[in-house]
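Here the complex is missing a single protein chain, while all its other protein chains stay put.
== chain A ==
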């Protein structure tokens, strides 16, 4: 059961327990993390589950697909090198402790 932390734009931290195999987006919506909208339900089509991955974790995530890359260009908040779609981050024990920063908006 990996535990992950979301950091809101105001600095507030929210730590949640994710189920094995769940995506970071699923864990967030299940735990009512307000900064994740996930309009498309995790189908990599809406870019409203945008997060900034904490520096130290970035290299430990699997590379993104072309779809994710293209979608991130259309994200509402500024795209940064650490930008990812949380629905495409599958959580497993090796990501225990993952820290994700929430953008100021998803729309």
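Convention: a contact is a pair of C-beta atoms (placed from the backbone, for glycine too) under 8 Å apart; a residue touches a chain by one contact, two chains touch by 3 or more; residues count from 1.
In this text, contacts and distances are computed from a predicted model.
The complex appears with one chain absent; UniProt names that chain "Cytochrome P450" among the candidates "Tryptophan synthase beta chain", "Sarcosine oxidase subunit delta", "Cytochrome P450" or "Transport permease protein". The hidden chain makes contact, of the residues A:18, A:51, A:75 or A:91, with A:75.
Interface note for the absent chain: among A:27, A:46 or A:89, the touching residue is A:46. Take chain A: the residues that touch the chain left off the picture are 29, 32, 37-41, 43, 45-47, 67, 70-71, 73-75, 107.
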